[in-house]
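With one protein chain held back, the other chains of the complex are shown just where they sit.
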Amino acid sequence: MSDLERYTVTMPRDLLQSFDARNARKGYRNRSEAIRDLIRAALVQDEWTRPGERVAATMTLVYDHHTRALADKITELQHEFNEQVASTLHIHLDHHNCLEVIVLRGKAGQVRALADALASLKGVKHAQLALTTEGRLLS
Amino acid sequence: MSDLERYTVTMPRDLLQSFDARNARKGYRNRSEAIRDLIRAALVQDEWTRPGERVAATMTLVYDHHTRALADKITELQHEFNEQVASTLHIHLDHHNCLEVIVLRGKAGQVRALADALASLKGVKHAQLALTTEGRLLS
Amino acid sequence: MSDLERYTVTMPRDLLQSFDARNARKGYRNRSEAIRDLIRAALVQDEWTRPGERVAATMTLVYDHHTRALADKITELQHEFNEQVASTLHIHLDHHNCLEVIVLRGKAGQVRALADALASLKGVKHAQLALTTEGRLLS
Partner (left out) sequence: MSDLERYTVTMPRDLLQSFDARNARKGYRNRSEAIRDLIRAALVQDEWTRPGERVAATMTLVYDHHTRALADKITELQHEFNEQVASTLHIHLDHHNCLEVIVLRGKAGQVRALADALASLKGVKHAQLALTTEGRLLS
């Protein structure tokens, strides 16, 4: 963590009161932390607009493991893109449905391409890509 | 506008530098203003999670004005919901396509219902609801 | 409008029933229309990932017209980018707050740049960009 800086922010009282009320509802104990979180979320959104930037992401898939050859194809894709796939977690939701979370790292463009390839597999019922960061830019 | 308050925010230097660089790219001249904008955007998102809250929104429709009876239906819906419809702007995109922006005000739940009714009209090619605020909560 | 094509879609009965129920709630009278709307929304999302593609958008601003020189700056920006600004609608929300909708057309990259310039003006309380299309790709 780099050195801390302190600076002053000016804000209408009403706005500050609304923000403090929102922070209390969300469980923030500290206004600075809530502001830092908004800033970091905006920076991560920016990272993802640059295809060559290194990012992290998690891909969540829900699928029926009875679908023929699907689990094999998901595994094959992960091996093909092994440099981008960091790790995988698997949950048995019920007799039919599995939830699999795949942690991805790499350039934003590559990560999106792998995510598209996973989402378009036949038998994947729902796919959701959560965009996050490797954390270097966010001290 | 209510009275101004000043308060101090603590932040790692790296994070502050990344934020300042992002703000320069986006055209902000002033760090406080960029922070206020992040806060106001978060508060407006919150407003929209409460169906009874009064909000404002704009609905943007793209449609082919040759589609039979469509323009009439769009107009009828606006009259039916006249308490929620504040105003309308119409643009002729080309020989076929119109873009219409409808400014909506009312309770979040009602505004969403009207937006669904407009989006589902046959012949509407694209519909996009932009969620905003009547501004009372944001000084 | 180009010629119509008919094709067959296969779907588990449960999924079809859930989809029909959702469509009824949203006001669709016709399953094909609901499918076309999902497809068109996906295509418009795609258009916006290519910075050189021509698009349309609406920018919704909420601001306090008492903020010194703000209305002038918004007008100046629109003149500077007059090729991208198609039209503007203005609503008086209350004694302080205005809502202004600006219809934008041009290359996706230019439209985003203008939207950033408007959103970052001091005194703009909320800015929301709704991404839509000039409609050429969507018959």
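First chain written, first letter: the chains are A, B and C, and each begins at residue 1.
Just so we're on the same page, a residue touches a chain if its C-beta (ideal position, glycine included) is under 8 Å from a C-beta of that chain, and two chains touch if they have at least 3 such contacts.
All values derive from a computational prediction rather than experimental measurement.
All shown chains touched by the missing chain in the whole complex, by label: A, C. Considering the complete assembly, chain A touches the hidden chain via residues 1, 23, 25-30, 33-34, 37, 40-41, 44, 56, 58, 60, 62, 64, 66, 86-89, 91, 93-94, 96-97, 99, 101, 103, 105, 116-117, 119-122, 124-136, 138.
By the touch definition given at the top, chain C reaches the unshown chain through residues 1-16, 18-19, 22, 31-32, 35-36, 38-40, 42-43, 46, 137-139.
The rule is simple: only the chains that are shown with their structure count from here on.
The fewest steps needed to get from chain A to chain C, moving only between touching chains, is 2. Centre to centre, using the average C-alpha position, chain A and chain B are separated by 25 Å.
Chain centres here are Cα averages; for chain B and chain C they lie 9 Å apart. Within chain A, no positions touching two or more other chains are listed.
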